[in-house]
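Missing here: one protein chain of the complex. Every other protein chain is in place.
Order of writing sets the chain letters: A and B. Residues in each chain are counted from 1.
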Amino acid sequence: MSFLARLALASALNRRWTLGLTLAAVALSVALLLGVERLREGARTGFVQSVSGTDLIVGPRTGGVQLLLYSVFRIGNATNNISWVSAQVLGQHPAVAWTIPVSLGDTHRSFPVLGTTEAYFTHFRHGDQRALSLAQGRPFAGLFEVVLGSEVARALGYQLGQGITLSHGASELSLAAEALTQAAEHGDKPFTVVGILAPTGTPVDRTLHVTLESMSALHLDWQGGAPLPGLKIPAEFVRKFDLAPKDVNAVLVGLKNRSDVFRMQRFVNEFRGEPLLGILPGVTLDELWGLLAVAERALKAISALVVAVGLAGLVAVVLAGLNERRRELAILRSVGARPGDIFALLMVEGVLVIGLGVVLGVVLLAAVFTAVTPWAQTQFGLALGGTMGGTLPAAAEWPLIAAVFAAGTLASAVPAWRAYRLSLADGLTPRV
Amino acid sequence: MRAAPACISAQSLRYRWPGQAADCLNCVQMEIRAGERVFLHGASGAGKSTLLGLVAGVLVPSAGELLVMGQSLAALSGPQRDVFRADHMGILFQQFNLIPYLPVLDNVLLPCRFSRRRLSRCTQPADPVQDARRLLDHLEIGVELHGRAASQLSVGQQQRVAAARALIGRPELVIADEPTSALDAARQSAFLDLLARECGESGATLLFVSHDLRLQAHFDRVVSL
Partner (left out) sequence: MRTLTSPVKLVPWLVAMLSAPVLAAGAHDHGGGRLDVSIEKERITIELELPLDVLVGFERAPRNDKERAALAAAGKKLNDGAALFLPTAAAECRLTKTEVSLPFAEGTKTAATGEHADADARYEFECAQARNLAGIETTLFRDFSRLYRLELQRVGPVGQAGGRLTRKAPVVRW
C-alpha cells in the first residue's frame, strides 16, 4: 500500500465516528438503490414462475391485466363470469390439451378459496414446468372436501381429516364488516381436509381448493351475496340439488401445440356464444410491467436521490472537517507533500468511504433479503426468485454499483479540490 | 579562513500579499553562509513568516532575487519547489508540528517519504528508522515514546520530535519559526542547545526566527528585519 493511502487510512481512522456515520448513510443508500432493482427482478421471476405452464387464460371481457391478476394471483376481485357452457366448449376444442376452470370469491380466514376440477392437480404447472404434488392425502373427490395449499395448512395448523367452515365473500375490510362476515359464514356446511399440497412458491400455497360442485353447494340458499331469509338448506339435503356449476370466473388453457396459441386466442376473442377475452399470460405480464414502469422509475429516481443525499453528506462532513485539518495539511506541505499529494490524500479518503459504503450496502442488502424472502413467500405466496436471495451482486447490478462509485469519486473531488486550494493558499502558515 | 558558500542570498527582495496595498517585505538584503546559525529577529508583523515562506519556496517573490543554495526558487515550477523544499530543508513551526494520529516514529520519517534525497542521505537508506531512533535519542525522547501517537506527547516533547523530523536525512537548511514560544524559559534554553548542537553535527545551516531577543546568545549572528 502506498504511503499516501496509509496516511489517508490513519487520518480516516482518527475521525472514525463522523466518517462512520457518513459511511452508514452511503451503505444504506446503496442498499436501497440495489434493493429496488432486486425487488423488481425478484417479483418478475416470481410472477413468471406462477404461470409457467399455462398457454392461454380465458375470462370475461375485462382488462387483460385484471384477468391475469385474479385468475393466477388471486389479486383483485373477479366481478364477471363466463358461462360453464363456454368453458366446456373450450375444453372440447381440438387444439386444447386441458382446461382448468377457476371459480373464486370465497375466503377462509382471509385465504382465498378456489373452486376447480381434478384437472388442476394433473395439469397445473409452476416453476420449471413442475406439476403440483401432494405432501399428504389425496386430491378432492367429492362435495365438501378441501385440499389446502402448504401455507394455509402451516399458518392455520390444519391437519388431514379436520373439519373447517368457509366464509362467503372477500376478506374482512373493517371491524364493522368483520361482524357481517362472521354472520355470513357458511357455518352449516363443514368441509373436510383431504389433502395438503407441497410448497410451490406460488399463490397456490395460499389457496384452499374445492370442487366446483362444492362451490355451488355453498351458495344454494344465497342470493346477491347474503343468505335468503327463512331459507336454510341443511348439508344432507344439498346433494339432491343440481350442483353443476353455472359459471366460472376464468379458464386456464393448455394447448397440445404451443404455436397454436394465436389461433386459439382469435377463436376465444371471436367466440359466438358470449364476449370472451383470451390472454397470453406471459404477454400480459409484460404489459403489467409496462404499466408499472412509471412507478418503478419513480422508485428508482427516489433511491438515486437518496444516494445523492448520502454522497452530499460525505462531501459535507469532509469539507467541514477540512478547516480543522489545515494545520495537518500545512505540516505535510512542509515535509515536501505537493498540492497534488494533498488532493490525492483527500481523494483516497473519499474513495475509501465510498468503496466501503458500497460493500457494506451490498452485504446489508443480502442480509435483508435473506430475512425478507420467507416473509414474502408466506405473505404473498410468491417465491421472489432470481437474484433476491443471492449474496453477490447480479450482473445487472454492477453498472449501478459502478455508477455509485463513479459519482462518489466525483463528489470526493470537491473536498479534495478545496484542500488543494487551501494548501496552495496557506502554504506553511495556515491562517486559522 | 575561506568564506563558506552562500546558503541563502537575497537581493532587493520584495513581497506583497495579493490584494494588499503595501509591501510586506520591502527591499530585503540578506546573505547567510552555509553552516551558519542565524537568529532572524523582527517585531510581530515585520514579515518574518513571509520571509520564511519565500525561503521555503511556498511563496514567490514579487520582485528582487532570492537564491537558496545557489538556486533561484522563482525559476522553479511549483512542484519543483516542493521537491526542492523536501530535499534540502527541514522546517519547524511554533507548535502543532506533528500529525496527531501518526506515531512519533512515523512523524519523524515523513520527509523520507516525500523526498528520495533525504532518504538517500540517511546513514542506512534501506533502514531510515535507525537514524530516526538515533535523532530521537539525541533529542532525549525515550524509546518508550517512539510508538506512541504524537498527540499524547507534551508540547516540549512534540517540539523535540519535530526537530528530529527537521534534521532527518541531513537537509542543508533548517528553518525554525519560533519553535520555543510555547516552552518556559528553562526548556527554551535546553531545546535551543539541542537544536544548535544537532545542526552543527549534521552541518546544517540554521535559520531561527523569533521576536524574543533573549534567545540570541545561542546563535552565531543576528539579522534584523
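The working rule: a residue touches a chain if its C-beta (ideal position, glycine included) is under 8 Å from a C-beta of that chain, and two chains touch if they have at least 3 such contacts.
Just so you know, these numbers come straight off a predicted model, no measurement behind them.
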Missing chain: touched chains present in the view: A
Touch criterion as defined above, residue of A:90, A:280 or A:354 at the omitted chain: A:280
Hidden partner chain, touching residue among A:76, A:91, A:137 or A:199: A:76
Contact residue for the chain not shown (choose from A:62, A:136 or A:373): A:62
Residues of subunit A in contact with the chain not shown: 48, 52, 55, 61-66, 69, 75-77, 171, 173-175, 178, 257-259, 261-262, 265, 269-270, 277-288, 291-292, 379-380
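Here, only the chains that are shown with their structure count from here on.
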Separation of subunit A from subunit B, taking each centre as the mean of its C-alpha atoms, in whole Å: 68
Residue numbers on subunit A that touch subunit B, as the complex places them: 3, 7, 10-11, 13-14, 327-328, 330-341, 427-429
For the subunit B and subunit A complex, residues of the former touching the latter: 49, 52-53, 56, 58-59, 78-79, 82-83, 85-87, 91, 93, 96-102, 110-111, 113-115, 118, 165, 177
